[in-house]
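What you see is the complex with one protein chain gone and the rest in place.
Chain lettering (A and B) follows the sequence in which the chains are written, and residue indices restart at 1 in each chain.
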Amino acid sequence: MTLQAKETLVGVFILAGLAALVWLTLFVGNWAALTGGGGYRVTAKFENIGGLTVKSPVTLAGVTIGRVASISSDREDYSAIVTLSIDQNYNNLPVDSTAAILTAGLLGAQYIGVVPGAEVDYLKEGDSIDITQSALVLEQLIGELLFSRAGAQ
Amino acid sequence: MVRGLGRAGIAAIHHTGRGGMFLVSLVGGMGMMVRRPRLLVQQIHAVGVMTLPIILVAGLFVGMMLGLQGYNTLVGFGAESSLGLAVGLFLTRELGPVLTALLFAGRAGSALTAEIGLMRATQQFDAMEMMAVDPLPRVVVPRFLAGVIVMPLLAALFSVVGLFGGYLVGAVLLGVDGGTFWSSMHEGVDVVHDVLAGVFKSLVFGFVVTWVAVFEGYSAMPTTDGVSRATTRAVVTGSLAVLGLDYVLTAIMFSEV
Partner (left out) sequence: MLVALNSVDFAYAETPVYESLDLNIPRGGITVIMGPSGCGKSTLLSLIGGRLQPRCGNVVVDGVDVQSLDKRGLYHLRRRMGMLFQFNALLSELSVFENIAFPIREHTDLPAELIDHLVKMKLEMVGLRGASRLMPAELSGGMARRVALARAVALDPVLVMYDEPFTGLDPISKGVIVQLIRELNDALGMSSIVVTQDVAEGLSIADYVFVFAAGQVIVEGTPEAVNASPRPDARQFLDGLPDGPVAYHYPASDYQVDLFQGEN
């Protein structure tokens, strides 16, 4: 094979490889998560976050409007503080909206579902969602079930 | 027998030490690549373009296998809609970089070792030295650089073909919804943590596999037996190093998701 032919093939190969990398990066990977700098932050406290992790989705009526930015624990009341990063496009959430930790399907990943309230003012950077519902922990549910049955008897 | 083990252990450490010094002298020779890019291009052809067919075929098969196994496993949980996610994660994070590196070690790595070993056995390196040409920058460095450059490209192509293999089996054959396949993948595969982590892994693998291959060839005994043993050693050491490093890199990169 002549040098010209080899060089052409090398060029094709490198282009194909780079194209594959670009495709993987843009169309397979979640680019939005990387460029999630354009959101406003809101905090919410939960008694138990269950399996919620950083980067878990935040949804409104099933539509993803943001991601969990960070999770920490409150030293005073021992609850979990979750910081949500919500996309700027969704800046019309009333201040009395609620946040619940839900599970996708039966065994799926956990996410935060936001239900809008009725107030006129909207949530801004630094606000907090006051009414929250913690994750359903399987063991607690079973415990409650057993206790309630015992109680009924 | 214990003494034999001890001796073998010390010999192995000595060998690795020489390998390290060899690597350092390779770095010194990289300047020539800027002046003679032709050498690098020829090696990228020998090492990359020629390995491509194996990578593409293997990628397709592996992707198809993932589609099948993934479906069989997930369907038990009613979670077959996440098949795209499973295939995507497995390929970009693990199977793409690792399997590509193993195939590369077997096909291109062994060829490099044999070629360099044979050049040593026929005194071509001695001849070059007597002609006052340093053989390392001229012969070894282009091959080494080519291996490092080529590996992430091959791994990416492996993953892409694998994804289509998984789609072929999962969506076309087994009935998972095509749109769900791609969207679940898109939702869950993270650019930095998954795709770029995979690229980083394949760069590391390329570095190690190619280093082992050229070093074994260069330090081979200049006999037929010596060259053949060096070639086997290169493939085995390279493959084991890939698997071991894969564990270490995975532990480092994926421990805090």
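Assume a residue touches a chain if its C-beta (ideal position, glycine included) is under 8 Å from a C-beta of that chain, and two chains touch if they have at least 3 such contacts.
Note that this is a predicted model, so its numbers are computed, not measured.
*Asks:* Where does the absent chain touch, in terms of which shown chains it meets?
*Replies:* When the full complex is considered, the omitted chain touches B.
*Asks:* So one chain is hidden, and I want to know which residue out of B:V57, B:A127, B:V192 or B:L243 touches that hidden chain in the complete assembly.
*Replies:* B:A127
*Asks:* Going by the touch rule given at the top, which residues of chain B touch the chain that is not shown?
*Replies:* Here the touching residues of chain B are 118-119, 122-124, 126-134.
We take it that only the chains that are shown with their structure count from here on.
*Asks:* Please name which positions on chain A make contact with chain B in the complex.
*Replies:* 3, 6-7, 9-10, 13-14, 16-18, 20-21, 23-25, 27-31, 33-34, 53, 55, 105-108
*Asks:* Contact residues on chain B for chain A in the complex?
*Replies:* Touching chain A: residues 38, 41-42, 44-45, 48-49, 52, 77-79, 82, 88, 92, 150, 152-154, 156-157, 159-160, 163, 185-192, 194-196, 199, 257 of chain B.
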